[in-house]
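Yeah, one chain of the complex is gone here, protein chain that is, but the others are all in their spots.
For clarity, chains are labelled A and B in written order, and residue numbers in each chain start from 1.
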Amino acid sequence: MKTTYVRGLAVAAALSLCSAASAQESIKIGYVDPLSGGGASIGEIGLKTFQFIAELQNAKGGVLGKKIEFVPYDNKLNPQESIVQVQKAIDAGIRIITQGNGSGAAAAITEFVAKYNERNPGKEVIYLNYAAVDPVLTNDKCNYWHFRWDANSEIKMEAITSYMKANASIKKVYLINQDYSFGQSVRADAKKMVSAKRPDVQIVGDELHPLMKITDFAPYIAKIKASGADSVITGNWGQDFALLLKAAADAGLQANWYTFYAGGAGGPTAIKQTGLNHRVFQISEGFANIPHAPAQEFEKALRAKYNVGLFYPRAVNQFGMLFAAMEQTKSADPKKIAAALEGMKFNVFSGGEGFMRKDDHQFFQPMYISSFGERGSGEPLDEEGTGWGWKLVGKIDTGSTMVSTTCKMQRPN
Amino acid sequence: MTDRVVNAVVGSASRGVPMSALARYGVWVVAAAVLAVLPFVFGSGLALTVMSLMGIAVIFSLSYNILLGQTGLLSFGHAVYYGFGGYLAVHAMKAIVANGLPVPLPVIPLVGGLAGLFFAALFGWVSTKRSGTAFAMISLGLAELIGSSALILRGFFGGEEGITADRTKLLRILDWSFGPQVQVYYLIAVWCLLCAILMYAVTRTPLGRMCNAVRDNPERVQFVGYDPRMVRFLAFCLSGLFAGVAGALAAINFEIANSALFGAVQSGTVLLATFMGGAGFFFGPVLGAVLVVYLQLMLSDLTGIWQLYFGLLFIAMVMFAPSGLAGLIMMHRPLWRARALHRMVPAYFVALVPLLVMLAGAALMIEMFHHLMVKAVEGPAMKFMYIPLHANAVGPWLVGLLMAGGGFLLFHRSFRVVAAAWNRTGVADAAGGRP
Partner (left out) sequence: MLELLIVSTLNGVLFGMLLFLMASGLTLIFSMMGVLNFAHASFYMLGAFFGFQISRWVGFWPALVVGPVLVGAIGAVVERFGLRNVHRHGHVPELLFTFGLAFVIEEVVQMIWGKSPVDFRVPEVLDFPAFTIFATNYPAYKLFMLLISIGIFVALFAVLTKTRIGLIVQASLTHPNMVAHLGHNVPLVFMLVFGLGSALAAIAGVIAGPALVTQSNMAALLGPILFVVVVVGGLGSLSGAFVASLLIGLLQTFAVSVNVSLADVFAVFGFTPGPDSMLDDLWRVTVAQIAPILPYLLLVLVLILKPSGLMGTRET
């Protein structure tokens, strides 16, 4: 037991030596996400995707003549632990941090980075957020060193309701969400935006349930059924999504599901099990079968190499813009990168143009609604070996996804 | 499952051993000196952060041991008081900054302590009516209730993001801004030492003695005219107080309080740390806290399956050293007294080598298995302790098997050597053999 400890020390010391030695040859990006425990399923997918992006870039000669390298740090999905891991990355000389899973961890990191930069002028660190969607990060808690490429939940809701506006068959909507920051904001935005865009649509139910505490959703389904809803909007993910959908299928509930995370790990498997063919919709900035050739090529290459699908089309945008900012400023200095990223326009992965809004450092891009089910000739790729795949249902242009922000950006002098 | 339970964990050594004044105060002076010097030895940002976290964990584990080790109460929800300490500390810091009150940062942990005390008194009033399993289960239920509420009640708890404050904006004394981590480290170190001294002092008071009595034999406590429930309640309050201080220090260190503070992971970790360190000795939880914080932060850099090793280590401790690290150390006390400790060194060396070989062999096979199962897409090439190898080749598996098996056999045989050496030292105590 003592021996493990000593050995751990020795190896840790050796590791830190290694990383110091190679620091000159590459540009390092610290990847702070869960890599052990239950959350690791998504953390590992992210890491593989990013490594693939780095390989592609390095094959093209890297950036500024240097190789791009991702250094993984396991934050165990815990906000406090995330701060320690960011500290670890900074100690290893890393000044670009990326993280995505969990708004709690994201809030802790953005706060830490802001304070660190204020207290350590000249050693600034930049934080690139590829998946934490709580609107607060680009509103009340916005900060100059945080940039977000994922559409926040408010933007996604804006896009969903823009789609609903054109879809007259939706008449009664039921909201069911997990009772924590994200679910609460999905619910609040849905109420606000549905009544603004489709005053004729009735919100027949509005449910919040504790996060990851429910084994049987049958009582909730009974309520949805009694309400006569034809559509359900839910931000549920993971087990809360899978069990909700299974209970609905068991009870024979006939409704369409508008979701944020149906495509998450295990989501497609659960949908296939329920047999709900093209009744589950997802809002995202891209998906495997998107009718855009370069995106499909990328997807196929990633699957061939790492056997994972592209969960994060936005990450391709994120690093594309990061590399562009570096080339543009001829520097890997976060201070210059941040200045270059502000307001930057970019031809996004799924086609079309997006831009990084200067006011709040939120990226805006075309959004897509897709449904999951049997594939036609236009859908070459399936998900999780189910045989079913995502099909394009609607596109929402960048202009129809714009939401206002309360951010008062404080720029360093 | 009340009494017999904790007796076993606690062993006999918590009873006071007479000490000279030098030994009594010398320990604390040395501790203070070590804490003061540490940042000069380990000065990197990470090292300071890790040492700060260790200081916090030490207070938290010691506070937990007031329950487990001293009073015999097994709690699965100690993080509740830690969490409230953290939240109230952040709320207090925000209020102080907003109103421009002349309060310096170093007194904030007091707020956390009072918060911990308040909630411990509130929840303790009902839960300390019971002891044993009922108490343990009440603590589990309360922890689940509070943990779930923290996400639901956004007004006070701030939802998933939690609430934040800036520790540098409070009144400054001697121009310390508490921006740099080293200043926070010293703040934590001072509070850590102070709390440790206070908690140690408590064990010497009549209340501390009554706690032990309640742990060992509550019926007799009643016969001599004390109310065991009241003793449990007081111990619970004290424990909550110090847990609150620890939580407040955590909040100061991270400048954030969120629902993770209340988590089952937090409650579980303090239990593991206290037990692995040794609940029967005052300094046990200190060792445990330092070890567990280090392992949690550093092990994950070495392997993706650090939790497996952590679990195996914990099981091994429970099976072979139930009185913890401190128990192992104290087992050698008679030898040390008899100045015979050095005579064990050769025997331990004989045992240590095969043990290391066995562990390395086992770890090799576990890592290869892990690589084959989880990292199949990367191909069979991998590294184990900087040695490149192929996880699907027969060679490494044979080596691993030989090392693990051979190491085990030799290690098993070395028991005899150790036992013989132990007997030769002539110290009759503790029946010998390796732990």
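A few notes on this one:
The rule is short, and it goes like this: a residue touches a chain if its C-beta (ideal position, glycine included) is under 8 Å from a C-beta of that chain, and two chains touch if they have at least 3 such contacts.
Because the structure is a prediction, the values reported are computed rather than measured.
Of the chains displayed, those contacted by the omitted chain across the entire assembly are A, B. Checked against the full complex, the one of A:Q239, A:Q296, A:S331 or A:T398 touching the unshown chain is A:Q239.
Within the full complex, the residue among B:I59, B:A92, B:L287 or B:I305 touching the omitted chain is B:I305. Touching the chain that is not shown, out of B:L74, B:C195, B:A347 or B:M403: B:L74 (per the contact rule at the top). Residue B:F369 is the one among B:Y200, B:Y348 or B:F369 that touches the chain missing from this view. Residues of chain A in touch with the missing chain: 38, 40-41, 44, 179, 207-210, 212-216, 218-223, 225-226, 239, 242-243, 246, 250-252, 265-266, 269-270, 272-273, 384-386.
Interface residues of chain B facing the missing partner chain: 1, 4-9, 74, 126-127, 129-130, 132-134, 136-138, 140-142, 144-145, 148-149, 152-156, 264, 268, 271-272, 275, 305, 307-308, 310-312, 314-315, 318-319, 322, 369-370, 373-374.
In the analysis below, only the chains that are shown with their structure count from here on.
Per-chain CA centroids place chain A at a distance of 35 Å from chain B. Interface residues of chain A, counted against chain B in their complex, comprise 1, 3-5, 8, 11-12, 14-15, 35-37, 40, 48, 73-74, 76, 78-81, 83-84, 87-88, 90-91, 102-104, 107-108, 111-112, 115, 119, 134, 136, 141, 179-182, 184, 208, 210-211, 213, 305-307. On the chain B side of its complex with chain A, the touching residues are 44-46, 49-50, 53, 148, 151-152, 154, 159-162, 164, 166, 168, 179-180, 250, 254-256, 258-261, 263, 265, 291, 294-295, 297-302, 304-307, 309, 313, 316-317, 321, 325, 352, 355-356, 359, 377, 385-386.
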